[in-house]
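As you look at this complex, bear in mind that one protein chain is not there, while each of the others sits in place.
For reference, chains read A and B in written order, and residue numbers begin at 1 within each chain.
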Amino acid sequence: MSDARLSVFKTYKLYVGGKFPRSESGRVYEVTDSKGNWLANAPQSSRKDARDAVVAARKAFGGWSSATAYLRGQILYRVAEMLEGRREQFVREVADAEGLSKSKAAAVVDATIDRWVWYAGWTDKVAQVVGGANPVAGPFFNLSTPEPTGVVTVVAPQESSFLGLVSVVAPAIAAGNTVVVIASEKSPLPALSLGEVLATSDLPGGVVNVLSGNTRELALPLAAHQDVNGLDLAGADADLAKDLEIAAADNLKRVLRPQAVETDADFTAAPGTHRLTHFLETKTVWHPTGSLGASGSAY
Amino acid sequence: MDAVGLEARAAALGTRSIKTSAKAYAIDLAISMIDLTTLEGADTAGKVRALGAKAVHPDPTDRTTPRTAAVCVYPDMVATAKQAVAGTDVKVASVATAFPAGRAALDVKLADVRDAVAAGADEIDMVIDRGAFLSGDFMKVYEEIVAVKEASGQARLKVIFETGELSTYDNIRRASWIGMLAGADFIKTSTGKVGVNATPANTLLMLEAVRDFRAQTGVQVGVKPAGGIRTSKDAIKFLVLVNETAGADWLDNHWFRFGASSLLNDLLMQRQKLATGRYSGPDYVTVD
Partner (left out) sequence: MKSENSANAASAFEYAPAPESRSVVDIAPSYGLFIDGEFTEAADGKVFKSVSPSTEEVLSEVAQAGDADVDRAVKAARKAFEKWSALPGAERAKYLFRIARIIQERSRELAVLETLDNGKPIKETRDADLPLVAAHFFYYAGWADKLDHAGYGANPRPLGVAGQVIPWNFPLLMLAWKIAPALATGNTVVLKPAETTPLSALFFADICRQAGLPKGVVNILPGYGDAGAALTAHPDVNKVAFTGSTAVGKQIARTVAGTDKKLTLELGGKGANIVFDDAPIDQAVEGIITGIFFNQGQVCCAGSRLLVQESIQDELLDSLKRRLSTLRLGDPLDKNTDIGAINSAEQLARITALAETGEAEGAERWSAPCELPTSGYWFAPTLFTNVTQAHTVARDEIFGPVLSVLSFRTPEEAVAKANNTQYGLSAGIWTEKGSRILAVANRLRAGVVWANTFNKFDPTSPFGGYKESGFGREGGRHGLEAYLDV
């Protein structure tokens, strides 16, 4: 086999603040395919990595949340474009991660790309759908508009390592939030590779931060973090979800419970708007209108 | 100015509930603040004499009734009015400066003023040049007031803005300051000759202006809402505006007036009701 070429392995790294650091802890863990074959070593993130990710997400929040909805849509669409170009890579990674045939993995990747497109189109529509003028009984203009909640920690689905991941991350950022996502513990590689796509999609650094490692170890400090505003428990089991929800109460994070949404198996279904609207706050602004002139009224 | 906020404040003060002794006080005070007015083309010496008699003895059946502050007439009726109120403290006020439109040359306006003063007017009610104001020529408005003030001599000068024509609260506030800076002794809402005259909101705004002007300059200026105030209830609400905005220092007919005519009889009927406990009727007050 003289022409056999030794392939180049990829060193999988975290994606934090637009950069690709190793875990500050120096730890990695073995990631295997569904048959137990070694695929790669993934960074085993620490609490400090989680903290750094929150700092990055907070720093990115101002710019991302105030970017025009049109621009956010363009960038999300750009993610889909970039993914399309790296489709084969993700088909392979998803097939390995989830033990799928190549054709089934391809369907998952296609669905994932399409999901980015779906959310790309939502950025400049959600305010019209969930906001609007309120006809108050008085001389006031009154308008409700949705605004992003802030920094959202996402516990990504454990089984659906790519479609599930994108199905929970994309709506949060489409709405203008920034995200710290804990990848599927067992199958983190598609998530870590997604970081590479995001980095080349005009998405500002820090808008999405990807951590791999032990879900509980990372999720607990993030659920308790006082500078995190939202928590999506999609990939938390019932015990962990309860612990995280209790921790989240300390600063009243907006919590999206796992049972409140589709199970992992349903990520292929139409996503609806539930996730898109969950990490939105409604701001209502009042202003007097009054009349054109000082006609006043008599007593 | 925020129109909604201003009107809401005026309306809120209108919900004050003035009862019993406070009401009796307010009714007498309101009577004493009236510039009892007749400004008709059909005014005659007889009409003006009757008005003067009414100002001096508003309620012939009750000599404890206060006199009105003044009678207010056209310049050619000043002499008649002076005779009618002679020997009392009732003042004679005269509109002037080509009232109500004010559309005349400055010389004509000044002549009008001098004529009234020469006839014995104690007070001059001038109108500002709304045309100049609305076209942005505030200097012209100011200078005209200064000239009229000079022509008025010892007579106190009331400056009428015709708030209904200035249209916005911002304009009314600006006019108030122009008037006060130019030397007005009173600022006055309206002529009574246009659609919108005194309202709680425009009066509140002018009360805020005189309050602020005194705070900044030490000079106290009076306020006169005119036109449209017809009931005791309304008059009392205006007094509440005075009390809670400019303050008690203005609760005196030297500093606050009502330009009104039919208001007086309603006040008199309310006064009789308080005295007797019975509701009065129009046959128990005089029609003059």
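Please note the rule applied: a contact is a pair of C-beta atoms (placed from the backbone, for glycine too) under 8 Å apart; a residue touches a chain by one contact, two chains touch by 3 or more.
What you see is a predicted model, and the numbers here were worked out from it, not measured in a lab.
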Out of B:R9, B:R156 or B:K224, which residue would touch the omitted chain in the full complex?
B:R9
Residues on subunit A facing the left-out chain by the touch rule are 66, 129-130, 134-138, 140, 142, 144, 149, 229, 238, 241-242, 245-246, 248-252, 254, 257, 259, 274, 281-288
Can you name the residues of subunit B that touch the chain not displayed here?
1-2, 4-6, 8-9, 15-23, 25-26, 29, 208, 215, 239, 243-244, 247-249, 251-252
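Here, only the chains that are shown with their structure count from here on.
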Distance between subunit A and subunit B based on Cα centroids, please, to the nearest Å.
69
For the complex, give me every residue of subunit B touching subunit A.
2-5, 7, 10-11, 14, 163, 166-169, 171-172, 196, 199-202, 228, 233-234, 237
In the complex of these two chains, what residues of subunit A are touching subunit B?
139-140, 288-299
